[in-house]
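Of the protein chains in this complex, all but one are displayed in their positions.
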Amino acid sequence: MEVFVQQLINGITLGSIYGLIAIGYTMVFGIIGMVNFAHGDVFMVSAFVALIALLILTTWLGMSSVALALLIVLVVAMVFTSLVNWVIERIAYRPLRGSFRLAPLISAIGMSIFLSNFVQVTQGPRNKPIPPLLRDVIVVMHGDYDVTVSYRQLIIWGVTAVLLAIFWYLVSKTALGRAQRACEQDQKMAALVGIDVDRTISITFVIGAALAAVAGTMYLMYYGVVSFSDGFVPGIKAFTAAVLGGIGSLPGAVIGGLLIGLIETMWSAYFSIDYKDVAAFSILAITLIFLPQGLLGRPEVEKV
Amino acid sequence: MSKAPAAPVLRVEHLSMRFGGLVAVDDLSFSAARGDITALIGPNGAGKSTLVACITGVLRIDAGTIRFQGNGVQNLPAHRRARIGITRTFQKVRLADQLTVYENVVAGLAGHWFANSSGWLRVLRPLSTREAVTTVGQALERVGLSDVSGTVVKSLPFGRRHFVEIARAIVSGPKLLLLDEPATGLTEPERERLSQLVRDIAALGCAIVLIEHDLELVGRLCDRVTVINHGRRIFTGTPAAAQNDPAVIEAYLGVNQLIGGRDDARD
Amino acid sequence: MSAPAAAPASTATVHVNIGRALKDTAITAAIAFALFLPLIGFKTVQNMRNELELETRLALLLTFVAIIAGAKLFVSLVIAPWRERRALNPAPTNATLAKAKTLLAHWFTPFALGFAVVYPILIFTVTGGTGALKWVDNFGIQILIYVMLGWGLNIVVGLAGLLDLGYVAFYAVGAYSYTLLAKEFGLSFWILLPLAGFLSAFWGVLLGFPVLRLRGDYLAIVTLAFGEIVRLILINWVSFTNGYAGISGIPRPTLFGIPFNANDDGFAATFGLEFSPIYRSMFLYYVILALALVTAYVTIRLRQLPVGRAWEALREDEIACRSLGINTTNTKLTAFAMGAMFAGFAGSFFAARQGFISPESFTFLESATILSIVVLGGMGSQIGVAVAAVAMIGGTEIMRDLDFLKYFFGSDFDPTQYRMLLFGFAMVLIMIWKPRGLVGTREPSAIYKERRTILGSHVKEGHG
Partner (left out) sequence: MTLAIEGLCAAYGEIEVLHGISLSVEKGQLIALLGANGAGKSTAIKAIMGLVKPTAGRVLLDGRDIAGEAAHLAARAGIVLVPEGRRIFKKMTVEENLQVGGVVRSAAEVRERLADIYALFPTLGERRRQIGGTLSGGEQQMLAIGRALMSRPSFILMDEPSLGLAPLVVERVHQAIDRIRREMGIGGILVEQNVVIALGVASHAYVLMRGSVVLSGDPKTLAASPQLKEAYLGMG
């Protein structure tokens, strides 16, 4: 029982991170129908930006308030990562709209390779550890062993919840969100009512990157280490989450993220930690083959 | 043109097809006979292209039967229907742009070599054999493209691409050919050539179903016209009769009083 | 009715707006500065106590910004007006150039083939002995493995249009099949080579079957997942594959039973030569050259068969395919199986040549490399794929040798690091510039002799 509750807590934490990244995949797929293969690496870049911002604040400026430092780091990471993704969209994807159908995906794969190697070249191939932040824990359940929630986990939950609320408001209640959804459903019609489709697509990439940056900052804080190759596997898992939840569906991405996080921690705890990634990849394959519309997605009507 | 009493090659009976709540084809019956050119016309959104998709097997029908040479084919997958002799062209030309005319047309033959079990033995025979070259050559000659067989389709003028599609459809010697708006974008001489070609193909004993919005061409080519509107058949008969049929006029123009010269006030 | 009278071509001029160009450049520089500030402007380094510290690299940052701003300025002042001018006054086609191009296209293949055949001998005579080892082994064999993998994947991606991101899995199946069977049963390379190919093809069908109804990018992701699953199993199933540590001591191929070693029954001794590892390398070189040429030959033959025609038709338009009587499922499966089979051949060769394999050799990056060779080469073009393999793999190998660059960039400068960086960037650029690859023109599979006779009255009219 204790193991289960502890894994539940860990799983939700991990799942929050996946969910935040998954939103970026699902939104981009929704609006331009492309798997943004480089999104995992954008997430990794954001973790590096967060790392550098954190080092500037703590080692150079000697900031002592961890909470304030984290808040600044979060904002800095969001801003820079958004800029990165905005530029990527402009140079690597926009010229390919209406091109050969596999071209955007191949370009995204190229971008993914470029980003991870760029970070490797500029920051070095080694793991980048930071001193552990907020090590305190709260014991929530006593038993054979104590079930704990760490401050880090609470912050991750809190930040995720707040940002998802802001994001949900943005998409469902504002003109920007309506324009975004309109483009998702019918780009031509959206243009006809006066929406600047190119700009809306750019904004989608910016929002996706900002949420990935939140995930990146949380990841850095949670694991205390990041390396240039950390984009690929979390990226694939988040993509799995998006597919599982129903690609194109925003609540689906969050639910899918939580599910993948839980499956991963439970699998590690009860079956085999070695095969946890195999489990994630298998879920991806099985979902795509047998349930391509995902849990919350709607089946596509075949057009003739 | 002398014709033997023609048995229907295609007989569609009580066919219905819906997308969600929208009924695209509603209890529709019609037939096409060997050597005949049957036109299928109707206003925009009447369900013509859906009907073609149903007959060729791209869409699964909800109710009714599709009989081809006496056998129900409604449960066969698209490629099997093609192999027994149902071929088509597309409203928007669907050719492999990067490939040459010859390669495109020979693709029409590729699938048919698997049509019967002995075809599997031919799998290892290249498509450049004398037999294939002759068959494709004949089809190209028939549509008047022999001079550009080695040209990449992409560099072909638009009008001629329609003819490549027709050559690809007839190269396997089909029993039924569905032409989906073949005259779109053709110049006047090309339209003339198209009419001659369609007549030639029909004369070879192929049943032709022509979907076309250019009614002038339909009138010139077809023995029989079936008019559909809202997925239902509203008329079958000669083109001349169609022009004066009240239901057809209503479908195309609105209400039929107009032809009587309705002049009541409207401001 | 026609277009409004166009300005006479000779007078069409393009005005260069310098103010605007400067403004654009300033904006680009600002964006580049912001973009590169965190990752280039700062470097994280570990100090003696293993703590992270920051160093600044202001000069490098400014260099980058300057390069990008300069490029932008160059584009707005020179390239953009030049393109505009060219759009207004299309350059007359240069007859000499066109002729040279045709000549090149005609003679390139025989020349390249001849060069590939004499290459080891040429190297041997020029550099002699052990000096040649590097150029034959690291260079020649390495490139040819990728040429073969590229041609194999070309069947799947280039011909059938199925984006396979897990191709390396079949390469791994081939390599491990050979290794395990050779070590377990002591079978020879020449028996196991076809067997490994067959096993890979079998896996190709097995994995292909459930995924083939998926649309393009979904298919790509599922194949990626399969590729990763295979690699993770190789890592984790230690009792079978020895996990990360890999398997060493893999039997080497022999020439009709004559091994390439220094023993008395070895190749050198048998033919009365002085022992040198170069003989094995040359032997392996010709083996992989033959394997690659078999791949190319089979592909060329297949393209002329109904199945090859079906592949290319499928790549262009699946719906049209179905209404032509082509069974799309079977067509896709055969492409998958064929591609996998050649990967299996290449894999068993790789294992036999290295003598050691581990899951490290079969990462996603490897799949991406092979894919980029196919893409850069021009999907469906055999020559293009070969050229891309030479450029990319050869380029990487040459980069290892550019020691003089250390003189400019400092002693810790490792040029090979930039290989994948350039790969990635090249993939993006080529997609933008030529989505169908560098060699965009494909060789027609079947050439039909055009008949010049006028057939029927309708041929001459219209566009004839």
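Observations, loosely collected:
Think of it as A, B and C in the order they're written, each chain with its own count starting at 1.
Quick note on the criterion: a residue touches a chain if its C-beta (ideal position, glycine included) is under 8 Å from a C-beta of that chain, and two chains touch if they have at least 3 such contacts.
No experiment lies behind these values; they were computed from the predicted model shown.
For the chain left out of this panel, the touching residue among A:Val75, A:Met141 or A:Val197 is A:Val197. Counting over the whole complex, subunit B has residues 22, 43-45, 157-159, 181, 184-185, 213-220, 230, 239-240, 242-243, 248-249, 252-255, 257-259, 261-263, 266-267 touching the chain that is not drawn.
On the side of subunit A, touch with the chain left out of the figure occurs at residues 175, 178-179, 181-182, 185-186, 188-197.
Operating definition for what follows: only the chains that are shown with their structure count from here on.
Chain centres here are C-alpha means, and the one lying farthest from subunit A is B. Taking the mean of each chain's C-alpha atoms, the chain whose centre lies closest to the overall C-alpha mean is C. Mean C-alpha positions place subunit A and subunit B at a centre distance of 50 Å. For the pair subunit A and subunit C, the distance between mean C-alpha positions equals 31 Å.
Centre-to-centre separation between subunit B and subunit C, using Cα means, comes to 43 Å. Each of the following residues of subunit A touches two or more other chains: 304.
In subunit C, the residues that reach two or more other chains under the touch definition are 319, 436. Taken in their complex, subunit C has these residues touching subunit B: 301, 304-307, 309-310, 312-313, 315-317, 319-328, 380, 436, 442, 444-448, 450-452, 455-456, 458-459, 461-464. Residues of subunit A touching subunit C in their complex: 34-35, 45, 48-49, 51-53, 55-56, 59-60, 80, 83-84, 87, 91-92, 95-96, 99-107, 109-124, 126, 128-131, 232, 236, 239, 243, 274-275, 277-278, 281-282, 284-285, 288-289, 292, 304. By the touch rule above, subunit C contacts subunit A in their complex via residues 31, 34-35, 37-40, 42-46, 50-54, 161, 163, 165, 210-211, 214, 216-218, 220-222, 224-226, 228-229, 232-233, 235-236, 319, 364-365, 368, 371-372, 375, 417-418, 420-421, 423-428, 431-432, 435-436.
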